[in-house]
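A single protein chain has been removed from this complex, and every other one stays in its place.
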Amino acid sequence: MTVESTAARKPRRSSKRVSAAKKPQSAEPQLVQLLSPEGERVEHPDYDIQLSAEELRGLYRDMVLTRRFDAEATALQRQGELGLWASLLGQEAAQIGSGRALRDDDYVFPTYREHGVAWCRGVDPTNLLGMFRGVNHGGWDPSVNNFHLYTIVIGSQTLHATGYAMGVAKDGADSAVIAYFGDGASSQGDVAEAFTFSAVYNAPVVFFCQNNQWAISEPTERQTRVPLYQRAQGYGFPGVRVDGNDVLACLAVTRWALERARRGEGPTLVEAFTYRMGAHTTSDDPTKYRHDDERAAWEAKDPILRLRTHLEREGHADDAFFAALEEESDTLAKRVREAVRAMPDPDPLAIFDNVYADGHALVDEERAQFAAYQASFDGEGN
Amino acid sequence: MTVESTAARKPRRSSKRVSAAKKPQSAEPQLVQLLSPEGERVEHPDYDIQLSAEELRGLYRDMVLTRRFDAEATALQRQGELGLWASLLGQEAAQIGSGRALRDDDYVFPTYREHGVAWCRGVDPTNLLGMFRGVNHGGWDPSVNNFHLYTIVIGSQTLHATGYAMGVAKDGADSAVIAYFGDGASSQGDVAEAFTFSAVYNAPVVFFCQNNQWAISEPTERQTRVPLYQRAQGYGFPGVRVDGNDVLACLAVTRWALERARRGEGPTLVEAFTYRMGAHTTSDDPTKYRHDDERAAWEAKDPILRLRTHLEREGHADDAFFAALEEESDTLAKRVREAVRAMPDPDPLAIFDNVYADGHALVDEERAQFAAYQASFDGEGN
Amino acid sequence: MAAQQLPLAKALNESLRQALETDPKVLIMGEDVGKLGGVFRITDGLQKDFGEDRVIDTPLAESGIIGTAIGLALRGYRPVAEIQFDGFVFPAYDQIVTQLAKMHARSLGKVKLPVVVRIPYGGGIGAVEHHSESPEALFAHVAGLKVVSPSNASDAYWMLQQAIQSDDPVIFFEPKRRYWDKGEVDTEAIPGPLHSARVVRTGSDLTLAAYGPMVKVCTQAAATAAEEGRFIEVLDLRSLSPIDFDAVQASVEKTGRLVLVHEAPVFYGSGAEIAARITERCFYHLEAPVLRVGGFHAPYPPARLEEEYLPGLDRVLDAVDRSLGY
Partner (left out) sequence: MAAQQLPLAKALNESLRQALETDPKVLIMGEDVGKLGGVFRITDGLQKDFGEDRVIDTPLAESGIIGTAIGLALRGYRPVAEIQFDGFVFPAYDQIVTQLAKMHARSLGKVKLPVVVRIPYGGGIGAVEHHSESPEALFAHVAGLKVVSPSNASDAYWMLQQAIQSDDPVIFFEPKRRYWDKGEVDTEAIPGPLHSARVVRTGSDLTLAAYGPMVKVCTQAAATAAEEGRFIEVLDLRSLSPIDFDAVQASVEKTGRLVLVHEAPVFYGSGAEIAARITERCFYHLEAPVLRVGGFHAPYPPARLEEEYLPGLDRVLDAVDRSLGY
């Protein structure tokens, strides 16, 4: 006889010890915050940052210009100049804060929404628009600004970042790598594998998750039942949740994580708790799945307004500054608008370019055939 | 100007708070243990179990017969009767303990090494040998014993288990599901996705990881830098490490986890800390990558010896019992040996069987062609 | 109520609704299939009417979607999983190829996996990278899977019904740029077999065979050619595994010429398999080699180039001319 028959008997469970050892932490976690929604500086024992007025104005300018660029891109999509746009509206602080924590020699692996980070890296904003206009799949040289191409397949780039960081470590360099991803992406196996590889090899990489509460129509509860920053611990590295609408906190926490990486302490997960103020992309209709009042609540936490209040309250910026910035925004928007409209369609034969670095007989053959085919219409005056 | 220039300034870090919030727990974790390596019963505040002498003998018998079957299979491989064998030597307690915690209506998703669990489910051991002999890819009907086919692609079955458990919950049944996997498998994205899905849907599934310290030649440090049971917490469900060489502890902890599942409390990760005493498979040569003294240390923790000492110490089993069991083992080994040798090679036309449930024109055509081709040799006396 | 004009997308929606109503074991699962009704609204309204338990928004993880669908099928359910776009099926490829396709054979027929994987595929909608691909050959090569693609609303309705009723895993490729094309759907008709080709237009001079989005282009090409006095037979293949070779053979034995058209790259594409096999079957009937029109051996290009990349009317007619030139 076996013990099968005793299966109904319940083991004693001492809930006291059990809860400590096994229950997940589910209480609402503390956000690292350095600037309250009302624009007041808050102290935090672990993360602090002292910025000059000029530096603060710099962050403000970054956010304002990014938002303006983003709005212009949305408008360009409505006007038919772009096929699609993925707006970062509401996520400016997460992107500018983390982006400005980077050194030039650090390397960035973005999703498709990191327009603010691209701005910090010095990527010309118009370059970002090529893929959304449909003239290319990524129009910049990643090595110029250490800013990789946008990655659309959710989560893939976290492994590229990890591999790149493994290479940095092999080189003995003290650069760091940052991988951006979303709350939805946290469910992809690739992201988990990136956590595993980076932990095992102690790779100098920061996983920066912008939890904007939504993956298209799915709220974060469809991806996890505990706060995402906690994911890191089970892989053996720290996770921190930061107020993603607080540019100072995002800067401070990311800088701390990057410094850890540089010091050889391995990966960190930063969860920037923020909100996608707009639609997922211009193709999306959020009224199908979420209420306006949610958005309204987040408007009160607007990252730009927050810093503006602070700048004004502290007398760090005057009307002239804001007026000049307004003008700079207009200029940027105009430049982007004009550049996009002037973007030529690619030559059809570009289909065959860069499929291979060292060439491929079939591609050459198909190119020649297609060129001849195209030429056959020339006589007809098409 | 931006804050980029200040990147070199280091943020203040209060190590006290930081360490609590962000440092991974890395101290050697406590194993749940109910039977010491010396065969003494140990108390544990959270997990306890009271078994009759008969039940204890039952567990002992299960382990002995499983080990004997396993040894016979290894021998059969050496004799050329099997193409390969994946021995469970050393993991008997983990498998029998967890296997005996199951109810008939629970469902098991094994790897390729769960011969002890198969035994508990009542799967005829000879059925396990078909795939290792090369006469089929899995020779039993999973629905008869609620024991799924062996899965070779590492980690895949954890998702099947999760889906099955989602179905159990949909049906309103109070059964539970158990998914076995190894320490190496913990790195696969599929396992992470299984954690995510099971947590989000609160599926009644137990993830039972036999950490036998090795994934072929790679030690567990190549898969994780913290104990594996901690992985669960970041997904929002409990993880427990149990002494995988202690059949009582494995039984108690698995039963607890299964009961949680039945009560609607969702998934649990159980890490059974054990050791692969033999080679990865009969194709493997562990002398290439590990030292004999490691194995020697684990021999002192042998799961069968441990329970035998306990049975003897407590007077729960006499010489007659051990002698009878020895005889039963011999009978089992003989039966298995004879059955394997008698296993016929499949009909070549079986290649075309069961490719589809509803048929497929091409398979029918290829089968007919092949049959004709085969028949063409008949005249030649082949 | 039985026969109505419906866009292809709506026909799929009605088909899913019908399946959910008829069989309590049918489940819908995928990213955004619930409240949103899917990014193409194929599952619109279904969660509202059938509940979150049957129309399931999943985590963003395709391997997880297919892996849990397999588990649900093992428990007796009939999951219909949606992959949001063609280019996002690859994270699930391992589960599809090593598990979904092989479990029936692995179990010696004991396990059946009636799972449908719906994939909107193909180009022509001006989308960004990964949203316009045609990976059907990558599934048709794999034994254990069935692969089909409807070209019109009626087939969309009925083939999806049949796919869901099939005890085999079916990869169901939906021609996304035809979602808005209307056609008559008779929900009380008696459909033909799922894996049979259909003669869309009869002809005597040449056979044009296509499936999914390219059937419309081929039909237009045949109409244009007819004006020039060339009578082209158009076949809608409908199924890519199995392929109805008998139907193609019958047509080619009549016309002596075959041109295959698909959006997927020609190199190692479905046209290769059909050309090879039909050439073997019809060696003495063919007056010209089987020609193939399809995508180039290059990643699907940015949207501003897709009109050039996709086989359009002109490229199809060019191939027709070349074939007739032999």
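As written, the chain order gives the labels A, B and C, with residue 1 at the start of each chain.
Note that a contact is a pair of C-beta atoms (placed from the backbone, for glycine too) under 8 Å apart; a residue touches a chain by one contact, two chains touch by 3 or more.
Since we're looking at a predicted model, the values are computed, not measured.
J.: When the whole complex is taken into account, which chains on show are touched by the absent chain?
T.: Looking at the complete complex, the unshown chain comes into contact with A, B, C.
J.: Could you tell which one of C:10, C:75 or C:106 touches the chain left off the display?
T.: Hidden-chain contact among the options goes to C:106.
J.: Taking the full complex into account, find the residue in B:103, B:222 or B:262 that is in contact with the omitted chain.
T.: If we include the chain that is not displayed, B:222 is the one touching it.
J.: Pick out which of A:102, A:129, A:200 or A:250 touches the chain that's been left out of the picture.
T.: Within the whole complex, the residue contacting the unshown chain is A:200.
J.: Specify the residue from the set C:42, C:60, C:138 or C:197 that touches the hidden chain.
T.: C:138
J.: List every residue of subunit A that touches the chain not included in the displayed model.
T.: 136-143, 148-149, 151, 153, 156, 158-168, 170-171, 189-190, 193-194, 196-197, 200, 353-358, 360-363
J.: Since one chain has been left out of the picture, which residues of subunit C touch it in the full complex?
T.: Given the touch definition above, subunit C has residues 63, 87, 90-91, 93-94, 97-98, 101-102, 105-106, 129-130, 137-138, 140-141, 143-144, 241, 265, 267-273, 275-277, 279-280, 283, 288-292, 296-299, 326 touching the missing chain.
J.: Touching residues of subunit B against the unshown chain: what are they?
T.: Residues 83-84, 112, 130-137, 152-154, 184-185, 187-190, 215-218, 222-223, 283-284, 288-289, 345-346, 348, 350-352, 355, 360, 362-363, 366, 370, 373, 376-377 of subunit B touch the chain absent from view.
As a convention for this text, only the chains that are shown with their structure count from here on.
J.: Of the other chains, whose C-alpha centre is the longest way from the centre of subunit A?
T.: B
J.: Measure off the straight-line distance from the CA centroid of subunit A to the CA centroid of subunit C, and report it in whole Å.
T.: 35
J.: What are the residues of subunit A that contact at least two other chains?
T.: Expected reply: 187-190, 222-223.
J.: Where does subunit C touch two or more other chains at once, residue-wise?
T.: Those would be 58-59, 61, 63-64, 91.
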